[in-house]
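The complex appears here without one of its protein chains, the remainder shown in place.
Moving on, here comes chain A:
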């Protein structure tokens, strides 16, 4: 009885819900069934059923072996004998799905060609689609004539089939398809919507590399012969492409084709309206006047009953809000009602848009609305909102209280790891950037770790508390939170808590005795790591104030920041052999050459000089530059020989002197008022070698004004532990001396046993030729941005203004000329003038910077290009010194 029951139940379910005609069908059995295709008397219905089963199997992801596929294909081809239309339709589909190989295709070619010339239009359309899908170039030559006719066939299905096939064939056989241009052009005029759409898509793809032809196409079609909405969408896309490529600095300020786009905003089909509105919002440097009509139609969409329309509109407005937040504020009321939209994607987009456009006064109200919304959306949407709130808070630091409260509230609610991480990261960033938010932020984090299920986050927060807590007004209040973790948490978190506690002990003297008591308790922890940390910190804290040998203080080391680059420490630790002598942190090189070294390895900008055209990359570079100058200054001032040189003016980016070889050397040029120092960063990449007494000989090839004053060799260069050698030259004060130097690296090579690490006593003298190094005029100029170029220009006395005109010869484009000149001077382009609109005939570029000796210099460059691509330039320079103004002109004439 008990056995029968479940059986019956299963039957029931089969009948009711799980019924499927395909239940339990198997590939093997269906392939057997496919033999009916070979029957002399074809049963059309049965055959169609078997094909459906085969298609079902393929659709479910079943794979046919090569042999099986071939077998099925051959038997399917037999079905062309049947006159049954439905079966024929299935045969077409099956052949496409089987994607037969070239030698198999031959079997069906004649059958398909027959159908292609059939009187029945649907046979013709389908046969064209199948043939074009499976054909190769050779076969295409044979059928080209028919397809060409089909393109302009009066039957729309046939014409569309041929045109769409043309779009696919253009990828594989562009030469043949390009010959159909005339027919396709005729088809564009078709009255049938989809034929027009397909024809336009194909025509554009045929001509897409011919800018003039596309321009002509757009010019003629925008006058209005397109009826199909889909084709109209294509035309809008092509039009914005043309606009992008045409010069925008038209005299009247009117953008070509803008009227057409604007007209499309009144099209009767929403699809076209959306396409046009989006095209307008994405125009380069779109003005508010141009934007307004597009925003207006999108605003109407916001209150549509169709989710798709609302989504499309809010998504577009969200993008606009990133660049033109003010233009979108009109939609704020509609946007607010979308916060409660059933569709959570729409609601999230509406919120993030509002967060971008809201002003300081509306933040509180907005946050109230969002709070209700947050509880019922998925984590992935919440993360988007949290990120938007973080940037809002950085925009309105005064509102930190509201926003911080919001973050701490959602932190207490349920959520996955990624969501919580996003919140914690946001709080950490706010604490870092908004000093007022620190105290409240820290206490929110303290509360959070009381009940945090993610060890990773707890550890991160404890580490942060250890760093920041001691610097607050009342550090003692954090001790309780941290110590509770020591009692209640798992080993990972306990270890982090011990470290955090110890930091309080080291940094806050009054708390030290209490911390020592707490740490002593941890000595009995049942986890090794926790006990080890407690022991280490106790020792460091108790013996902290006593000086060890050589003025080395244990507490400074344990609690201070590590003053050696981590990469160097890693390299030294790897090189360290366990022996009697303990590892000495002081042996780790402190130099900064690891910076260029790591930069080289980073996947980011590999050839920075070429990217300089992009403002973002340039900014990043100069930022980076400022950072490394500080580090270089520190390093150089620690070398007594250079102490008399005065203030370091500029350090160049590292210049590679070798190509990925056994020794890697790059050089940094340091410019002082009367000296130039070359810092050679050397890396030895051969594990079996130790280099000693590494000396760089820099021989002056050109440049009479230089004379060598100091050469500082590198005593030892072990494997993979970079080091530097220096050579310094004296040169006349305050002038730009240019020169060229030949570099040779001379050293003593000693063999190293890779296994034992033993170094042989005897070494061999060797030398290694490096590439030449040039000192160029731009080395003496420092990039410096001025906020208002006009003011800065007026403030510099006109008496040192020098103006001259130059012919720059033939250039590919104005942009090329501008970038080349910027490169020569090494000055900072201001106000975005380094960007040249494509096709511009003239351009003005503003440069600013300092010459060695801190002399400000400004340059205004006006470029013009004539139809023969001859570029002329007028250069006006103002500076605080006549010499510098003249120098800029001399440099240009010399270049």
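Operating definition for what follows: contacts are C-beta pairs under 8 Å (C-beta built on N, C-alpha and C of every residue); 3 or more make two chains touch, one makes a residue touch a chain; residues count from 1.
What we mean here is this: contacts and distances are computed from a predicted model.
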Candidate names "Coatomer subunit zeta", "AP-3 complex subunit delta-1", "Superoxide dismutase" or "Eukaryotic translation initiation factor 3 subunit C"; UniProt protein name, chain not shown: "Coatomer subunit zeta"
Full-complex contact with the absent chain, from A:51, A:69 or A:827: A:51
Selected from A:280, A:312 or A:845 as touching the chain missing from the view: A:312
Hidden-chain contact residue, picked from the options A:60, A:81, A:142 or A:769: A:60
Per the touch definition above, residue among A:98, A:192 or A:351 touching the missing chain: A:192
Residue numbers in chain A that touch the chain omitted from display: 19-22, 45, 48-49, 51-52, 55-56, 59-61, 85-86, 88-90, 93, 96, 120-123, 129, 133, 155-157, 160-161, 164-165, 167-168, 192, 194, 197-198, 201, 204-205, 208-209, 230, 233-234, 237-238, 241, 270-271, 274-275, 278, 305-309, 311-312, 315, 342-345, 378
